[in-house]
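Just dropping this structure here.
Here the complex is missing one protein chain, while the rest keep their positions.
A and B label the chains in the order they appear, each numbered from 1.
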Amino acid sequence: MKALKILIGASAAFFALTAAIYWFNLDTKAVKLIEKPMMKHYDSMPRDSRL
Amino acid sequence: MNKVSEKLKNSASNAISTRARIKKKGAASNLQDKTAIQKHREWRGPQDTAFDYLQWCRLWGILIKWAASHPVQNVKAVWRYRWMFSYLTVPSFFDRLCEGQRGAGLRGARNNLNYLASDVTKTLTTIFSADMHLHPGSKKAEELNKKIICVDELLPNLLGKGFPGCKMILFQEYPMYLPSLINQHSPVHYIEQSELYGLPADVCPLPSFEAGLAIEDDFPKIGCCMLTSNMPCDGSIMTTMLQERRIDLPSQVLNVPLRWKEDEVQDYAVDEIKSAIEFLEKHTGQKFDWDALAEGCEIWNKQNECKFEKWDLNRTDIPPHTGSSAWLYRIFEHQAVAGEPLALKNDLKVNRILRRQVAAGKCPKTIRHRAVLWNTPCNNYANFNNWLLNCWGIESVCEMIDIHGTDLIDTGSRESMLRGLADHYQTSTMRAHTKGGSEVMLDSLWEKYEEYNADMIIMFDQISCKGVGAINGLFEEGAMKRGIPMVRVRQDLMDPTSITRREMRNDVNVFMQSVMNEEPVDPSLVEFDDDQSW
Partner (left out) sequence: MKDLKHIHYYEQLLEQTANELILKEKEAGGVAVGYTCYYVPEVLLNCGNAFSIRLRAPNTGSLDISQYYMSSFICGYTRALFERVFEGGMNFLDFYASSDTCQQMVRVVENIRELELINNPRFGWGIIDAPLKISPHGNRLYTEQVRDHILKPLAENYGVDISDEAVRAAVREHNEICKIFEEISEMRKEDNPRITPREFHILCLVSYSCPNAQILPYLRETLEDLRAREADANNRWRARVVVVGSELDDYDFDEIMENARCYVAADRYCFGSIPGRQQIPLTDDEPALDQVCRYYLETNQCPRFMSHEKIQQRRDLVRDLVRDYRADGLVIEQAKFCDFWGYERTLNTQVMQEEYGIPTLGIDREYVVRGSGQLATRMQAFVESLEIKKIQKGGGADE
């Protein structure tokens, strides 16, 4: 019974969290935040550029 | 607790009023300026939103499973390859491809896209596990590479079914083609590099992107051998020469004939495939398995039949499966997962969903026009179809890029299978219409227009495509002669710095306003800034 309550509780929390991320598009916004530093990193990488 | 519930209440009522506001103000009001990131995900009604949420969870499940399977390797890959960043934006990409969709259209799209995600992540795992850039000196990676056959990305990999002990990988698909769809800015740096090294700016961005990847040594270092080809065009032939300087694998050209409608070239096409098989046997140490190929071809035939059914359904007044995700899935299916049992399973499931909606006579979208879209669509505006429908009610009932590899393969004998494969290659993506003679591309357009009961044509004018550009006038004159409204939408395939999404929309806006004299379904989508969007 206790296990069932925990399971239900965890599921509800999981649903609430994922639904919030989904609805407010937080996953996309998070990736957008790291875009600039990632591009900066790629630009600064040493490269063996040649034909 | 009260504060929390108060906040939640406010948030919910805000969401409701936001929905009402959006309905009044239009879909663009939900987009952030310039980045066009949705402020919140689309409300599609309770059932469709719940479905969409579950599919989003499924997608994240796929991505997390992939990330967790080889966490260090995958982080290294994202850190090493600029193009890998685009894959982090896949959830947003799928959202864009499903913008405005409801019912079977949404279900078909999400199922297709999630299947693609599943297959792509598996292939990325194979690629990165074998990548000598990520695992220099690794014996394990070396062993894995002995079983990897690289092929030019526009060569369908159905032939690979005959090497069940090997993995045939479309070499440029994962660093180039898919990122160009997912994130419009992904090609820019690479195209700039190739132009910095002297490549003219007028060449098609696809081979230019590939050249830039080679110049920057940004292709994964994988494989035991490579099949190159002349697919689909002159630019792709030439970029191969540049790429091979970096790829440094034993390679052979698979020369696919251009005048594919002629019987006279078929013997040559078959001989080329035989020669390719010999080459692959030599370099993989594996014997070609004709039974495995037959099995793959039969699955592909069933996949094709599923596609034919989708086209039949789209010919009705209530087309259920149209737009960006449809053609994108077809390309991927034809090139990368032809003969895959899981792909067929997905197709059968999606077709059931589509049939049900058509049988119920439902059409959960506003269709004012049935358009045939001709020539290659624009990778840097992969969800252009969604915009057409959402803004102007233009439904893409038929797309040229969707129509390739339509002949079934006779698996009765080795010879008939080879002939079927040869045909499969010759009528591949971007080949089926742009080669074979100009009459193929012209006549087919007028036929499809009638077949799908269309009332307008959207002609993609890909400015750096020389082969189609050289017959621009024939399309204009043909449409005029037949009294067909045709709008020419300029685009540069995958270079957003050349022609922007906004400029593409403007071509349609001007046409719809001044030629068709219509008001938009959603005025907010007529003009908005998404230059920084992925």
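We take it that a residue touches a chain if its C-beta (ideal position, glycine included) is under 8 Å from a C-beta of that chain, and two chains touch if they have at least 3 such contacts.
Quantities reported herein were computed from a predicted structural model and do not represent experimental measurements.
Considering B:228, B:379 or B:411, the position touching the chain not shown turns out to be B:228 (whole complex).
Between the chain not shown and the residues B:46, B:136 or B:200, the one that touches is B:200. Touching the omitted chain from subunit A are residues 51. Residues of subunit B in touch with the missing chain: 197-200, 202-204, 207, 211, 228, 230, 233-235, 237-242, 244-245, 251, 253, 255, 257-259, 262, 264-265, 267-268, 271-272, 275, 434-435, 437-439, 442, 461, 463-464, 466-467, 469-474, 476-477.
Everything below uses one rule, namely that only the chains that are shown with their structure count from here on.
The geometric centre of subunit A is 25 Å away from that of subunit B, both derived from CA atoms. Within the complex, the subunit B residues that touch subunit A are 15, 35, 37-41, 53, 56-57, 60, 79, 82, 85, 88-89, 91-92, 95, 189, 193, 197, 215-217, 242, 245.
Residues 18-19, 22-25, 27-29, 31-32, 34-35, 38-39, 41-42, 47-51 of subunit A are the ones that touch subunit B when the two sit in their complex.
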